[in-house]
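Worksheet for the structure shown next.
The block that comes next holds subunit A.
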Amino acid sequence: MTISLAAQINSVLAALILLTAFGLLVQRRIYGLLHLFAWQGLFLSISTAVVGFVAEKHHLYISSLLTLTLKVIVLPYILHVLIMRLKIHKEIETVVNVPTTMLIGIALVIFSYSLTSPIRDLSTHVTKSTIAVALATVLLGLLMMITRRHAVTQIIGFLSMENGLFFAATSATYGMPLVVELGVGLDILIAAFIFGIFFFHINTAFDTLDVEQMARLKEED
Partner candidate 1 sequence: MTILTLLGVSFIGALILAFVGDRKFAPEINIVCSFATFVASIVLALRVYHDGPFVAGREFFFIDAFSVYLVVLTAFVSMTTTIFSKPYMRREREHGRVGHWGMRFYHAMFQLFIFAMFLCLLTNNVGVLWIAMELATLATVLLVSLYKTPTAIEAAWKYFILCGVGIALALFGTVLLYFAAEKVLGEGGEALLWTNLSQVSGQLEPTVLRLAFVFLMVGYGTKVGLVPLHNWLPDAHSEGPTPISAVLSGLLLNIALYALVRCKVLVDGSLGTHLAGNIMMGFGLLSILVASFSMLRQKDIKRMFAYSSIEHMGIATFAFGLGGPIATFGALLHMLVHSLTKSSIFFTVGHASQMHDTQEMSKIRGLIRGNPLVGWGLMLGVMAIVGMPPFGVFTSEFLILTATMKDAPLMTPFLLLGLGVAFAALLRRVQPMVSGHIPSWQHPLKASHVPVILHMVLILVIGLYMPDFLSRWFHMAVELLK
Partner candidate 2 sequence: MSVAIPYILDGLQIIILLFAAPAFAGWVKTLKCWFQGRTTAGVLQPYRDLMKLLHKDIVLAENASWIFRFTPYVVFGSVVLAGGIIPILSIDLPLSATADIIALVALFTIARFFTALAGMDIGTAFGGMGSSREKTIASMAEPAMLMAIFTVSLVCKSTSLSQMVQVLAHGEFILRPSLAFALLSFVLIALAETGRIPVDNPATHLELTMIHEGMILEYSGRHLALIEWAGMMKLFLFATLGIAAFFPWGIAAANDFPALFIAALSLIIKLFIAGVSLVVIETGLAKMRLFRVPEFLGSAFLFATLGMLSYFMLE
């Protein structure tokens, strides 16, 4: 596989990741969100593997394996168990209606593209074109957290931001040193456990997972 072919595959995968990010933004049903998130994790791990192969960086294989297990298998399973246990109703209302969110999303992609232009013309890596996509995924994840009212969707937004960051790491610098990769993975795993525990607490205290209820601590009176 020549370098240019790998680059093409990588950019296809980047496009797919961006697609799933947009999908997450607009998807109403919670199971749909779960599946989209799993797909995004899969594309990310494949792209890491491809980059690892192209740049002969063997530690990337471990990192892609880590992403595969974590983002595609473990996290979706945890979320699936929680959703079943907490009997979350399927329909998710968004704070801002879908068309405007899409518009903002597109604006963010353009913004991140123009923003990462200096990095692109500096970077010698084959994957320099995908940095803009990585930044866009991060910002879209943030946008998703802002526009969603449900705790689970916020967590999925947070995790998709992490995916964006991992993707940025691989595309900008052929992946961070292994120690850092492992550390970040470990943190995400702990974060997963924590938000699981949180879901139970919130459910018992507020007996709903709607974030709008949680607005007691304010100083506007």
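Note that in this section a residue touches a chain if its C-beta (ideal position, glycine included) is under 8 Å from a C-beta of that chain, and two chains touch if they have at least 3 such contacts; residues count from 1.
Criterion applied: all candidates are chains of the complex that A comes from, given by their letters.
Predicted model, so just to flag it, every value in this text is computed and none were measured.
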item: For subunit A, as assembled in this complex, the candidate in touch from 1 or 2; value: 1
item: Of all residues in subunit A, those that touch candidate 1 in their complex; value: 115, 118-119, 122-123, 135, 138, 142, 145, 151, 154, 158, 161-162, 165, 168-169, 172-174, 176-177, 179-180, 183-184, 186-187, 190-191, 194-195, 197-198, 201-202, 204-206, 211, 214-217, 219
